[in-house]
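Here the complex is missing one protein chain, while the rest keep their positions.
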Amino acid sequence: MFRKVLIANRGEGALRVLRACHDLEIRTVAIHSTADADAMHVRLADESVCIGPADVQSSYLNVPAIITAAHVSGADALHPGYGFLSENADFAQIVALHDITFIGPKAEHISVMGDKVEARRRMRALGVPVVPGAEGALSSLEELRALAGEIGFPLIVKAAAGGGGRGMKVVETEGDLEGAWQLARAEALAGFGDDTVYAERYLATPRHVEFQILADAHGNVMQLGERDCSVQRRHQKMVEEAPSPAIDADARRRVGDTIVAAVRELGYLGLGTVEMLYDDGEFYFIEMNTRLQVEHPVTEMVTGIDLVCEQLRVAAGEPVSFAPDAFAVTGHAIECRITAEDPETLTPQPGRAEVYHAPSGPGVRVDSAMFGGSEVSPHYDSLIAKLIVHGRDRDEALRRLRRALREYAIDGLANTIPLHQRILEHPDFAAGEYDVHWLERELMGRENP
Amino acid sequence: MFRKVLIANRGEGALRVLRACHDLEIRTVAIHSTADADAMHVRLADESVCIGPADVQSSYLNVPAIITAAHVSGADALHPGYGFLSENADFAQIVALHDITFIGPKAEHISVMGDKVEARRRMRALGVPVVPGAEGALSSLEELRALAGEIGFPLIVKAAAGGGGRGMKVVETEGDLEGAWQLARAEALAGFGDDTVYAERYLATPRHVEFQILADAHGNVMQLGERDCSVQRRHQKMVEEAPSPAIDADARRRVGDTIVAAVRELGYLGLGTVEMLYDDGEFYFIEMNTRLQVEHPVTEMVTGIDLVCEQLRVAAGEPVSFAPDAFAVTGHAIECRITAEDPETLTPQPGRAEVYHAPSGPGVRVDSAMFGGSEVSPHYDSLIAKLIVHGRDRDEALRRLRRALREYAIDGLANTIPLHQRILEHPDFAAGEYDVHWLERELMGRENP
Amino acid sequence: MPNFPVDEPLLRRLAELMNETDLAELELTFGRRSVRLARGVRPSAPAPLDPLPDPDPVPGEPAAPGPAPSSPDPDRPEEFANHLGAVTSPMVGTLYVAAAQGAEPFIKVGDEVGEGDQLFIIEAMKTMNAVLAHRGGTVAQIFVENATPVEFGALLAIIE
Partner (left out) sequence: MPNFPVDEPLLRRLAELMNETDLAELELTFGRRSVRLARGVRPSAPAPLDPLPDPDPVPGEPAAPGPAPSSPDPDRPEEFANHLGAVTSPMVGTLYVAAAQGAEPFIKVGDEVGEGDQLFIIEAMKTMNAVLAHRGGTVAQIFVENATPVEFGALLAIIE
């Protein structure tokens, strides 16, 4: 096992990794910007290194500074957390070149899955169903027209390098094709420095259901059940739950087996998430995230498995800590991402939490780096906390979540708890009947993207 | 189910009950002294009533004020929490006389079990093994001498109305009998206003193992496994775990069945705890606590059952929410009681927590009413928090507990975390080898009581 | 690190109060918090002490700016809680303003009362408890209505 891990992240994500390291008695090195000198991840790590000023380019995305911090602190491994450099294949390679273990999949898989067109092609070749559409990048408007003739309308044009909704255009009719083509390419270029786009059938009311993958170097490849992350706004997940209220044991096993076979064939190592759309009884591959996922705790709550500890074990060459056929999904878990944003407009509202009291009690977990008097800085993302509940069944989980949201005391910081309460009180959510457009359609007063 | 419950308690105990009420969508009324006006239990309740000044006699033990608060707020039930009036049979009766449901067992059982001599007699008659000793109160020194001739030395003289170690004297030889007799009676009179004492065989290195009882009005009587609470100082529990590392499935089932039969015969209703000593393969009844126990979360963590919700259901006449034969103990849980006391001398150190950040992550639960800036008042007990961890096995629980203790950030308040860390690091504790005198013998530099 | 929780409006208010009343020093302690202010002493006669503004401002709310409340807001009875003439409830219970339903209230605003005069009745546990005037004076304010619940320490009236 590793002796000392540098955590190349901040906030609750850094704390999450720190906890797993300390559980396994691995020493930790925190990195931080000048703005985070008093942050909890710095305080709780065994060592810390200030790597740059507040802006992320100069600190948390500053590859030379991070590698140097690992060197001067003598870390033998590096965990990228999520966000920042966690899906940067070049970074993973640079880390490895410096004889530091990158805690994540092989760089080649980060690279393949980072290219959405290539990812789709590979997964399709491995037998995973994909949304009908272009096999590769579209080189001209004429190719797009030809594809539309094949798969029909509505279709969606997407940036190959994209994510988070930028560079995506829904096309309803033939007449809108040219405008969408130009707009999607322009946004792709502006957003990602690459105007490569592809297109596929547009599913009107799909659910976002993703499967947690874990593979070690001893031949164990498994999926640890799914998460339903359909409650989204502008492609940002707000609420996640496991299991999905929409799929049954049979569908789960069928698609799960397909995914495991593909991931095994790929030679994948570590944690990963296969994101699928689920529409009208069918699953379609969207993308694979080659890292720990923000919403991983819901899987931890229903399986009792610490995913980050498993990730560390796998990266150190050890087998997973449980028999792949001995794990079971027990009960139901739901997570709310609470952010320092206006609950109506979702505009970020940085500030200081004068009083901070997180909920607790049976089945309640809060992953957060906040404490009374701490600040949500305008330099970084606005996540205050992930509130996760577990219950013996979905009803118990819902009751606990409603209670816990109500119990959260955050004074002095606008936050999304009121929006989460509206979601939880909505009869559709209580019934488990929602799709990826539901939140915007029902609660945010905004048309589909 | 109840419409509105008055919670006759403060601090984390009040919060615990509040959480269960809100989970079941019952409205809550907090009571508080003037010193607790800004306390978290007051803030989170639906309503609150200030019932008196800071001292407990005028507030949390002020029966007329509490009953009046229940009346003016229109509560239809009252939960006493633990401590304060929770084992006061008169209070339970007064509550009932005012047409308010007392959430606890019948007053007769509170009364019987409150008299340690009578409790022992009743349980023995119901087939539960007791420590060899006096069948009832000892009326003279001569009776004590005769008993010593029967059961031999060492023996222990105890106050019938006692608890918490006061009025207890260990006698090693015949020559010490008279002194112990006088001292025990004097302490009993001073401590409890009643000089009745009894005596029994003194077990030198017993473990304290207690069984969680739950009985409803529909014929369900069950024990939800045991808790090992042997890590004590001056009869105050410091660390509790479930299951006990010392007993096996066979012993557990055997004594569990005996206890369930006795409790059923007693006609007991609600939650209760049967405390036993376990020595050399044998169990001996000590006492039964007729209330929710401070350390109940370890049982919740290994069973997935919310004991306070069950208590509310039973008090409302409903059956328990699970099939008695369907519950299972899964994994291992340990609790540390963290108090604002000097970790060496255990003298209380009231004060203000300038920074407060509780640990979290998989398998970690913290029950506490503290927040950054809040105070531990000299008026009340010094509990800061109960830190409870759960793991798939005892080793995982121990690792998580060590990590969580280290992660706790409490600035400005002396606390017992360093002592808990010493306990957790001790090879005896890691091996599960400890008895009720272990803590004082090994870590507190103090001879046996 | 949380900041030093300085309540600037409160400090300004205290400073103004010191200027108005020509105080040289002012020191307040609330538990472990304390504040001390001193002014350059001026050659003038000592002025009588005004009642302090709310010495225990509600945490989480900024202290109201402006001068010390010389004409208190009747909607904010907590401002009077430490007034020398404040009559507070000695217990939780149901308050009555008269000896019987329909009878004349014991007091109304403007009444002169003597020390020990009955002001209210509080019912708790079926017992009726008299609330008596702790000093003589004029009834300046009454904050409670008949047959309503009151907490321990609730402000009932002001006798000036």
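First chain written, first letter: the chains are A, B and C, and each begins at residue 1.
FYI, a contact is a pair of C-beta atoms (placed from the backbone, for glycine too) under 8 Å apart; a residue touches a chain by one contact, two chains touch by 3 or more.
Keep in mind that what you see is a predicted model, and the values were worked out from it rather than measured.
A.B. asks: Who touches the missing chain here, A:A14, A:V42 or A:V329?
C.D. replies: Answer from the full complex: A:V42 touches the omitted chain.
A.B. asks: Write down which of B:R124, B:R352 or B:R392 is the residue touching the left-out chain.
C.D. replies: With B:R124, B:R352 or B:R392 as choices, the missing chain is touched by B:R352.
A.B. asks: Which one touches the absent chain: B:P64, B:P319, B:G412 or B:G432?
C.D. replies: Selected residue, touching the omitted chain: B:G412.
A.B. asks: Of C:L37, C:M125 or C:A140, which sits in contact with the chain we cannot see?
C.D. replies: Answering carefully, the residue with contact to the hidden chain is C:L37.
A.B. asks: Contact with the hidden chain only, please: which chain A residues?
C.D. replies: 34, 37-38, 42-43, 49-53, 59, 64-65, 67-69, 71-73
A.B. asks: Name, in rising order, the residues on chain C that touch the hidden chain in the full complex.
C.D. replies: Touch set of chain C with respect to the missing chain: 1, 3-6, 8, 11-12, 15-16, 18-19, 25, 27, 32-41.
Quick note on the criterion: only the chains that are shown with their structure count from here on.
A.B. asks: Centroid from C-alpha atoms only, then distance chain A to chain B, rounded to Å. What do you get?
C.D. replies: So the centre of chain A lies 42 Å away from the centre of chain B.
A.B. asks: As a quick test, compute the distance in whole Å between the mean CA positions of chain A and chain C.
C.D. replies: Chain A and chain C have C-alpha centres separated by 55 Å.
A.B. asks: Of all the residues in chain B, which ones touch at least 2 other chains?
C.D. replies: Only 355, 372-373 qualify.
A.B. asks: Which residues of chain C are in contact with two or more other chains?
C.D. replies: Correct list: 1-2.
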